[in-house]
Structure formats: C-alpha cells, structure tokens
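Here the complex is missing one protein chain, while the rest keep their positions.
Let's turn to chain A:
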Amino acid sequence: MRYDSITEAIGNTPLVRLDPAVHGLRNIDLFAKLEMLNPWGSVKDRAAWSMAGPLLSEAVEHGSQVVELSSGNTAKALAVVAGMHGLGFKSVTNRMRVPEIKDLLLLLGAEIEELPGQSECLDPTATDDPLTLFHRTLSASGSAYLHTDQYFNPRNTEAHLTGTGPEIVKDLDGRVPDWFVACVGTAGSSTGVARALREEDPSVRVVGLVAAKSDFIPGIRTIDEVQEVGLFDPETYDTMESVSADEAIEGMLTLNRRCGILGGPTGGAAYFGAVRHLRALDEELNERRTAVFIVCDRVESYLSYVRQRRPDLLGRPARKNTLADLTEAEVSGAPSVTVADARRWIDSDRPLVVDLRSPFAYAALHIDGSVNIVDELFAELLRGGLPFSRSRPVLLACPVGEQSARYAALLTRMGHAEVRSLTGGIIAWRDAGAPLVRD
C-alpha cells in the first residue's frame, strides 16, 4: 500500500467478524465495520473529506476559515484537512464534554468556541439562541468561512452512500447484510449506508440507535436532538432504539477486552444495541443471517469519560503507606499542637514546617521559613519511606488541620516520633493573628 497523500488512506476499512463465543448469537454472523481505522481515527474522516475536499482550492484562494459545529470527530478530521491546506479551523459546540478531545483539537491547531449554558433566569420570549446567532454570523460574512454544515450537507451522506455502504457489500461477497445497525449523530453514516444497501436489496433492516434521553454518549444524539438534524429522516430506520451510557460502556468493554477492537463508546453502543436487538430474532432462526454495525472511533480519547462514569474500571491495587490504611482511631489520636504552642515550639526547637497546600496558595501567604510539599506529592514521597530524618521535628500544616492530622498519623505509624499537626491549620494561624508572609 503506497499513497501520495494521507487522504487516500480514507475508506476501505476492514469488516471484521466477531467471535460468536463472545456475542452468543448462534445463527447470525455479526460484523464490525472498523471506521476507527480511518487515518484520523473515525467514521467522520470520510464525511469531512467529502464535504471540504471540493471546496478547498477556493477556500485557499480566499484564505477562508473552515468552521463546523462539532463535538469531536468531525472537528478533528476538519482540523487536519484545514491544516494540510494552510487554513484555520474553528469548532463551535456545547457538546464537547470530553477534555482530552478538546486538548487534541487544540494540539491540531483548532480554535474552539463553546456555546454558553442555558440561562438560569430565562426569558421565554427571547429568540436569539446562540446557534441562531452563529448561523446569522456565518451567512452575514459571505465567503470568509467554509462552513461544512455536517448536519445538513448531503455530501456527508454521500460519502457513505458511495463509500461505506458499497464496501460492506463488497466484503460480504456481493450480499447485503440482513441487519445494519448504526448510532445516529449527524445521521450521515446511517443514512448513506442504509440507502446504498437498500438499492442492492430493499429487505435489509436498519436499526438506528440514539442515547437515552437523560444520558450522554459522545457523538450520539438523543431522540429529541436528532429532530434538529437536517439529514435525519425517520423513514430511514425500521426501528429506533435507545442505549444508556452504561450500556455503551459495557459494549465498549466487550469490544476492547474480548474482541481486540479498541473502539470508543459509540462503537460500544452500536455493539450493545445490535446484540440486544438481534438476540430474540436469533432464537427464532434456523438459517444463517448477517448483521453489520459500525465502530465509529477509538477508545483512547474517552478515558476521562470512563473515569467519570466507571472509575472502578481504572482502579489500581492499593499501595503501601497510604492514608487509606489509617484507622479512624489513628487519625483522631494523631499528635497535634495548637497555634500558640506551635509558635513557641518553632522558636525553641526549629521544627521543619511542611505546608501541604498548593504552590499557588503557598506563594500567596505562608508561615515564614516553611517548605511547600503539595499533599499529592507528599503522598507519593511517603510511599517510598520517610523523606526526612527521624530526629528532625516536623510540623505539618494544611488549611484547617484535617489533612495534616492524617499525615501526622501516617508518619507516626511509619516511625517518626516528633511529628505534629497544626490544629486548625493555616486558618487558625491567621485567625490568631500569627504572621504570614509572601516572599
């Protein structure tokens, strides 16, 4: 495989048969169309190239900025396309809730504008919603923008009508699958593929998947939100079903861990929705059938999404010398010292004063002569053992004396005899009128 441009690597993605031992369908061969293996990592590479490609030379001539309302994958693809042609790219959205996607876009040179949240004291007669304003700006400025308009642009659908759909048929040796299952975001991929398949064989059944209404699955819309999509036509789907975020993650885990397919939550939702839809049908069958679903993108960019919803999946085994090992009795019995006694102690014995707050707070005001070791860093240090000599007295300080008590208990357990926690913390210190410095 040798190409002259990375854009030639778009499309021709693998169709992989999943192990029946994993999905449990006896009569249905379940295939995953791996759109995650497009060069920029998602199904959106096709649409982005299809929409922007033909307009690029003109855009370059005018120095237009490429703009799109996108929460991630389309933005990523367009940012790359724009960058390759020396153009700027701006994404406008309020759906981008996954931080690493934002960071990646910034890395790729994108400009991101987030729409504000809903007004808390709302004026129900106001008509200027931010999206309307956005569209007005675009149409007012003439040719300064190349707006790909993915939710309304037929070239989004077309990329899948001429690419994704026919590829599926070709890889099934000219047959059309009995079921096609896809998540609906812009509806481009599901609509284009469905149309291509129906042209070959109208009996294909199309399952559209949306997110449960109160849930959030990046890249998919809810049943109400799809109504705002110009490419969405309810007639495209034989059935619409919803998937919860938890189910999407369950499906994703199965793909990741058992199928070797590192797809993201949307792929997981498609897998979960496909198996759920097909299970009952499968039991009625006595001949072989085929189903295809789309794996839209890769898992790597969703780690914080997973961390938020399923922290257990990212859990690590417990380590030594951690606060978690302490008993409540140890904490409440931790050696401590009042502000007045601490001031005398500092004068007489010169203990090492360790301030556990963040460097910003420490820089603003601290006890003269203290050292700043942020609690997280201190916790790391302690895993390796005591970071100072047992003979050196230590005074620990935090905002209110709670964290420092825990660390004093831990240090005591680790064998330090002369450690004290400052009772009431830096706040008590301030309230007692003791000096704080900025140096």
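Going forward, a residue touches a chain if its C-beta (ideal position, glycine included) is under 8 Å from a C-beta of that chain, and two chains touch if they have at least 3 such contacts; residues count from 1.
As a convention for this text, contacts and distances are computed from a predicted model.
Hidden chain, UniProt protein name from the list "Protocatechuate 3,4-dioxygenase subunit alpha", "3-methyl-2-oxobutanoate dehydrogenase (2-methylpropanoyl-transferring)", "Fe(3+) ABC transporter substrate-binding protein" or "Y4yA family PLP-dependent enzyme": "Y4yA family PLP-dependent enzyme".
If you put the hidden chain back, the residue from A:57, A:214 or A:348 that touches it is A:214. Shown as candidates are A:116, A:315, A:384 or A:433; the residue that touches the absent chain is A:116. Listed by residue number, the positions of chain A touching the unshown chain are 92, 102-103, 106, 111-127, 129-132, 213-214, 223-224, 227-230, 232, 357-362, 364-365, 374, 398-400, 402, 426-427, 430, 438.
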